[in-house]
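Supplied in structure tokens, the structure appears directly below.
Here the complex is missing a single protein chain, while all its other protein chains stay put.
Note that the chains are named A and B in the order they appear, and that numbering of residues resets to 1 at the start of each chain.
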Amino acid sequence: MFHSPVEILAAFDTGFIWDYRHELWEGFKNTMKVAAIGVALAFVIGLLMGAARAHRIPVISQIGRAYVEVIRNTPILVQMFFLYYGLAQLGYRVEAFTVAWLSIAIWGGAFNTENFRAGFEAVPARFREAGYALGFSPLQTFLNVTLPIGGRIALPSSINTYISVLKNTSLLLVISYPELTSVAYNIQANTFKTIEMFTVLALAYLAIVWTLSALIRLLEARLALPERA
Amino acid sequence: MPEIPDWFRPVAEYMLREGLPETLKIAAVAVTASTLIGLLLGTLMTINFLPLRSVIRLYVEVWRGIPILVTVLFIYWLPAFDIGPLRIQMNAYASAAVGLTLWGSAQVAEATRGAVQSIPKEQHEAAAALGLGWIGRHTFVIVPQALRRLLPPMVGLLVNIIQNTTIAFVIGVSELLETGNRQFENLTLATGNGHPFTIFGFVLVVFFIISFPLTLLARYLERRLV
Partner (left out) sequence: MKRLIAITGLVVLVAAIVAALSVAAPTAKTGPEAKLPPKPRLPALPAEVRSRGKWQIGVKCDTPPFGWQDTSGRNRGYDVEVARQFARWAFGSATRVDFTCTTTASRIPTLESKRVDMIISTLTWTAQREQQIDYSVPYYGAVGRLLVRNSTTVGTLKTWMSGKKVASTSGSIYDRWIKNCFKDTTFQLISSPSAGVLALKNQQVDAFMYDDAFLVGVAANDPNTRLTVHRFLDVPWGIGIRKGETSMKAWVDAAIRGMKARDMFWPIMRRTVPRRFYPTFRKNVPSPKVTPRYPRANPPENNCPA
């Protein structure tokens, strides 16, 4: 059929994209919806569990360790299947949307736990001691010293995790949640314009990820610690 | 030790016999190729030649920015094209391997760049003082030291790639998840109960058994080498 990459490009017909702009926009919104919830929950889980692990709080620390190791050493796709079909088996009426944000939040939370734990543990001991010297309780020390500093140390790796969470929403295709990749796949199933659709999809993700990365790194530049001792 | 149900044995055997080797094959190819390509690109990125750096930087940002699934779908559905007398059309297995390699090499390149740039200037100067040119310097002094710093994250990347081989399921490669899903569907239709916890739990366990020791290895290397 095609004899060179140039011919492939020349034969591109992207007119159908305009016809399906409504579906694609819905898909994009769904991607952002799930990603936003996933990132927010990953932040909360990472913060709390990371703090628990950094401070070696008994029981929670061990549970946290198990949670982190299991999620980080198994594929997210399998976790999605496990949740989607498993919850249904247990009798819960779960929508694809619920499993969608739940699965990526659980995944993101595990990675973020390690990010925050490393951040908190990297706060030099003397800062904490200074906190105690000022009369702070352990909790107050955490809130006023460890968290602000450790959180900022963890910022680069956290941001990487959040962006991965966004990219992983593409996998929700397998549980038929209508996010962007899912919508694109279904459009090509009905229009047979396969390679055009996936090219546009790849470019769309690049646009989304690059824009968000740039914005976040601007934020990071403002939040970053001054040159650490 | 709970009794293993009768139906499970043929299902598990099928998954391990047909699915697991595919998973490992894709992972092996992707890791090897990612490492070689990534090391090369990462080292080249440190050269102070803007056009080269920009091109490699573009490569890195593109393949790290596009979700791996989308990359794999794109490669798989590319129409066959000819390069000279050769007709290129990748089957599902090759598409998955290439897609993973593009992502993996971008990760390795970025990590290599960071590692090489973290080698202190004194090393460069000492090597230059010994009469080594750029290539000699990098081959014998800089990159070996960078490799030591790279080893822990590379093992981490290996774990990541093993997990990401499940993406090949979407384009029909019979790897571990796909074989498990196939049996789950058959059981659901034949008996009404697909045993998702057992089947997908089994997949999780197999991946865990493969990945966890590697994760521990990465931690050990980090303590010893860095």
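A few points about this structure:
Following the convention adopted for this analysis, a contact is a pair of C-beta atoms (placed from the backbone, for glycine too) under 8 Å apart; a residue touches a chain by one contact, two chains touch by 3 or more.
Just so it is clear, the structure is predicted and the values come from calculations on it, not from any experiment.
Shown chains touched by the hidden one, complex as a whole: A, B.
Checked against the full complex, the candidates B:L36, B:A80 or B:A126 give a single residue touching the omitted chain, namely B:A80. The residue touching the chain not shown here, chosen from B:T32, B:S54 or B:Q89, is B:Q89. Among A:N30, A:T141 or A:Q188, the one in contact with the hidden chain is A:Q188.
The chain omitted from view is touched by exactly one of A:F43, A:Y85, A:F142 or A:Y205, namely A:Y85. Residues 1, 85, 88, 93-96, 173-176, 178, 182, 185-186, 188-190, 192, 194 are the ones on chain A that touch the missing chain.
Residue-level contact of chain B with the missing chain is found at 10-11, 13-14, 18, 77, 79-80, 89, 91, 172, 174, 179, 182-186, 188-192, 194.
Going forward, only the chains that are shown with their structure count from here on.
Chain A and chain B have CA centres that are 19 Å apart. Residue ranges of chain B in contact with chain A, taken from their complex: 61-62, 65-71, 73-74, 77-82, 159, 163-167, 169-170, 177, 181, 184, 193-194, 196-197, 200-201, 203-204, 207-208, 211-212, 215.
By the touch rule above, chain A contacts chain B in their complex via residues 1-5, 7-8, 69-70, 72-79, 81-82, 85-86, 88-89, 167-168, 170-171, 173-174, 181, 185, 194-195, 198-199, 201-202, 205-206, 209-210, 213.
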